[in-house]
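First the structure, in the form of structure tokens, and then the observations on it.
Note that one protein chain of the assembly has been removed; the remaining protein chains are unaltered in position.
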Amino acid sequence: MISFKNDYSEGAYSSILEKIIQENTVQNTGYGEDAHCQKAIKAIQKKLNCFDCSIHFLVGGTQTNLIVISHCLKPYQAVIAAESGHINVHETGAIEATGHKVIAMPSKDGKLSVKMVEKALSTHTDEHMVQPKMVYISNPTEVGTLYSKKELEQLRDFCKQKDLLFYLDGARMASALAASFNDIALEEYQNLVDILYIGGTKCGALFGEAVVFFKKTLEEDFRFSIKQKGAMLAKGWLLGIQFETLFENNLYEKLGKHSNAMAENIQKAIAQKGYGFQFPPCSNQLFPIFPDEVFKKLEQQFEFTFWEKIDDSHTSVRIVTSWATKEEDVKQLIEAIQKA
Amino acid sequence: MISFKNDYSEGAYSSILEKIIQENTVQNTGYGEDAHCQKAIKAIQKKLNCFDCSIHFLVGGTQTNLIVISHCLKPYQAVIAAESGHINVHETGAIEATGHKVIAMPSKDGKLSVKMVEKALSTHTDEHMVQPKMVYISNPTEVGTLYSKKELEQLRDFCKQKDLLFYLDGARMASALAASFNDIALEEYQNLVDILYIGGTKCGALFGEAVVFFKKTLEEDFRFSIKQKGAMLAKGWLLGIQFETLFENNLYEKLGKHSNAMAENIQKAIAQKGYGFQFPPCSNQLFPIFPDEVFKKLEQQFEFTFWEKIDDSHTSVRIVTSWATKEEDVKQLIEAIQKA
Amino acid sequence: MISFKNDYSEGAYSSILEKIIQENTVQNTGYGEDAHCQKAIKAIQKKLNCFDCSIHFLVGGTQTNLIVISHCLKPYQAVIAAESGHINVHETGAIEATGHKVIAMPSKDGKLSVKMVEKALSTHTDEHMVQPKMVYISNPTEVGTLYSKKELEQLRDFCKQKDLLFYLDGARMASALAASFNDIALEEYQNLVDILYIGGTKCGALFGEAVVFFKKTLEEDFRFSIKQKGAMLAKGWLLGIQFETLFENNLYEKLGKHSNAMAENIQKAIAQKGYGFQFPPCSNQLFPIFPDEVFKKLEQQFEFTFWEKIDDSHTSVRIVTSWATKEEDVKQLIEAIQKA
Partner (left out) sequence: MISFKNDYSEGAYSSILEKIIQENTVQNTGYGEDAHCQKAIKAIQKKLNCFDCSIHFLVGGTQTNLIVISHCLKPYQAVIAAESGHINVHETGAIEATGHKVIAMPSKDGKLSVKMVEKALSTHTDEHMVQPKMVYISNPTEVGTLYSKKELEQLRDFCKQKDLLFYLDGARMASALAASFNDIALEEYQNLVDILYIGGTKCGALFGEAVVFFKKTLEEDFRFSIKQKGAMLAKGWLLGIQFETLFENNLYEKLGKHSNAMAENIQKAIAQKGYGFQFPPCSNQLFPIFPDEVFKKLEQQFEFTFWEKIDDSHTSVRIVTSWATKEEDVKQLIEAIQKA
């Protein structure tokens, strides 16, 4: 059965695998202290147009979030997130396991606003409560929505004013960058956030995430944190090779565009049939609301994720495309939607 | 420069990479719930001759140790290890970061004996001290030595008697199995330890470690611990493919044999020159004691690890071979030793 | 200025201090292994009419909650609480600091219902999310409300059905027991909850809380947890003496009655003036809604806690009475309310 369940059902973009094979018998220094990691760092710095930021490579997303957050916070400090934020819901309490509370704010569209952060601060005022110290957002969010540059600027300004760290989880950054709604270039992030996580796993790599510290003081001794949390890959050059390949020659952007184009095709077909969306479609995740009989027909032919029962006769689902989504699979899905 | 620095300087054995390429565009279920992981589990169970043990795949060694240990212990319980044990020295306090003390016992050969465990128990007697609950050993040890079956039986019996869990870190298990001193078959481990970690990263895989729980009760909810510690690989089938390949058709044993054979050649050349060893050479790690002038000559041509200053004119070093060590590189090293 | 700010502004009931003085020069065994703790345990067991429960004494409330919860849960397990629950709001992330998520459910009256617990379970379904394992409630709640026996029975039944531990924080248990709305005798708690915390600090003691484990298996090695969290009082008999005194001869009940009687007098005066309450007045905490000009007049004469701005012209406050509240102080407050 064709799956639109997520963006990590296939391996890696072909050129990444080729580079890994090519390097397979070369002896490389371990633990990320190799030439490929250095090249990858330079390639990303160039794309960010920022040459004094610090970059580290990690294997997965939950790992990245827990290491970054626990590295930056003091024991009694907390991180503010949207209630639907990955760290609040889908990381099995990984942040709390490092000792920190996630202050979760209800949000309708998966985004965090200055008002929400303000409210979190206003209810945490002294030493009988945790001390909010970091703001965590995802872009695209867990429900596929996107922040505008203005929204990020507002959050950034508020964070600066309140001395909060601002951390952006870009597990699907390739899709954000390629989105038609997007008005933030990669090189602008240095002026928007303190720490940026650029995702690889969901954007063409076999695995791997890049963490960018724009504030160098935050990054001090970060390799100790990586090692302590069991995240220092022995053959670290595997991460280097992947990000080197993704960020030289615009592969990352290209893969994001493909992913979004596939989603857009599906989205149009759904809209043409008059079906609505639970969240505005912006990136490679779609949340259409299907009449139940349509939902039942589609789930017999395709894999996707049940999201929510909307009312007695309607159901929302999550459909995800990726760098690996095949045009013919999308065509099949569209035909099925049209017929259903 | 040719490196004998460690056993993770190259990628993966060719057939593993080939299998990954072959599967690259197939859609697989995420998070280790795919068919390859199932096949790999079956292949390992067959080698262990034990079909009701539980097996999970993780990415790296420190990660494996911290998840296994924190999963099994209650907050006030501690793990006993040799002072030179990986968890005590080279994991940046990963075990302590999950809340548990490592009770480190001095050991001359990297091994733990019943007597040492007994001493650890005798000094931890009530609630003012941590409660020893697990015994951690590595086989081969961090200094390349091996346990005999009798030694493991004695430790096992003592652990049973004292209600201690017995956990064996086999990061280099392929080398242990292939060692001429070894008298323990893989299928005997089910009667010797409670939890067995079979290493992949240092034994032919790109990355990956397999954890085997012979006591099923210990394994309950282990996937929660994996996820919480950021160790649940999205594309989990990558681990499945690797262990499937390693454990079908005796590849794991074959690679261990190559690794040890390379070490044995080097060892013989060293012994012929009359140089001694800091630890008895048993597996793929050698710790020769070189006269300083020999040491200086060799380090200009080869990479290996300085270990210790033995006396005014002698130095011990660590030389490591692996599944990827080339015969011609070994020849060069031997010639250099002979000439030096 | 007379304070109605909380129930821990004074020392201890006179007979408790007298007993401490009387025992001051006697040599007692340390760490709670003395005769007074034994007597106190027996006295409480008698009141509970339950002679095989295990009882431990601790110094403070946050300490008690963090030790009980971290002792009972596995690393990936979470505790469900009302959003207003003490562990969620006013313990500076103490529970999270031991590694556990608090699943906070919105609640209008500070109470948790079966429906809320059910909802928490329904959104935590697999290993990508924490595993809910304990239900935490306070009685009286943080907003002074009380559970009925029926409500506790429903929660208990649901917890049993879902294999959840049921823990009741009775920091103000004396006030709960003395409340006119209360229909639960102390000896009935053994059939209602798994773990009961009977408060001393806010109920007549200098300091001290008693933890009762009705399930003995939960209590195993609890003294290790006490010591590890820095909560094993060297002169543990100080706790024994206090609980001995409180639970022999009905002192605990008597002090609760006084506290509630004082609150009732104030409540009547407020009601007579036609002012409402934000939460139904049940125990020794009142949350009247004053017109702002009344609020301003009262706060010049008395200390109490601003709670919330209700609307443009009204404010709710928290007024707390205790075992130590003087009748003449209550009279003064009532007169001030009548005049305001």
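Going in written order, the chains are labelled A, B and C, and every chain counts its residues from 1.
As a working rule, a contact is a pair of C-beta atoms (placed from the backbone, for glycine too) under 8 Å apart; a residue touches a chain by one contact, two chains touch by 3 or more.
All figures in this text were calculated on a predicted structure; none of them were measured in a lab.
**Q** Of C:184, C:232, C:270 or C:319, which residue touches the hidden chain?
**A** Hidden-chain contact among the options goes to C:232.
**Q** Going by the contact rule already stated, which one of C:45, C:77 or C:92 would touch the omitted chain in the full complex?
**A** Selected residue, touching the omitted chain: C:92.
**Q** If you put the missing chain back, which residues of chain B would it touch?
**A** The list for chain B reads 75-76, 78, 89-93, 96-102, 127-130.
**Q** Contacts of chain C with the missing chain: which residues?
**A** Here the touching residues of chain C are 2-3, 6, 8-12, 14, 17, 20-21, 23-30, 59-67, 91-94, 97, 201-202, 206-207, 224, 227-235, 238, 324.
**Q** By the contact criterion defined above, which parts of chain A meet the unshown chain? Give residue numbers in ascending order.
**A** Touching the chain left out of view, chain A contributes residues 31, 70-71, 74-76, 98-99, 127-128, 130-131, 221, 223-228, 232.
The rule is short, and it goes like this: only the chains that are shown with their structure count from here on.
**Q** By CA centroids, point me to the most central chain in this structure.
**A** Central chain is A.
**Q** Report the chain whose mean Cα position is at the greatest distance from that of chain C.
**A** Farthest by centroid: B.
**Q** Can you compute the centre-to-centre distance for chain A and chain B, using the mean CA position of each chain? Integer Å is fine.
**A** Distance between chain centres, rounded to whole Å: 34 Å.
**Q** Rounded to the nearest whole Å, what is the centre-to-centre distance of chain B and chain C, using the mean of the C-alpha atoms as each centre?
**A** 50
**Q** Can you check how far apart chain A and chain C are, centre to centre, with Cα atoms defining each centre and the answer in Å?
**A** Here the centre of chain C sits 42 Å away from the centre of chain A.
**Q** Residue numbers in chain C touching 2 or more other chains?
**A** Within chain C, residues 75-76, 98-99, 127-128, 130 contact more than one other chain.
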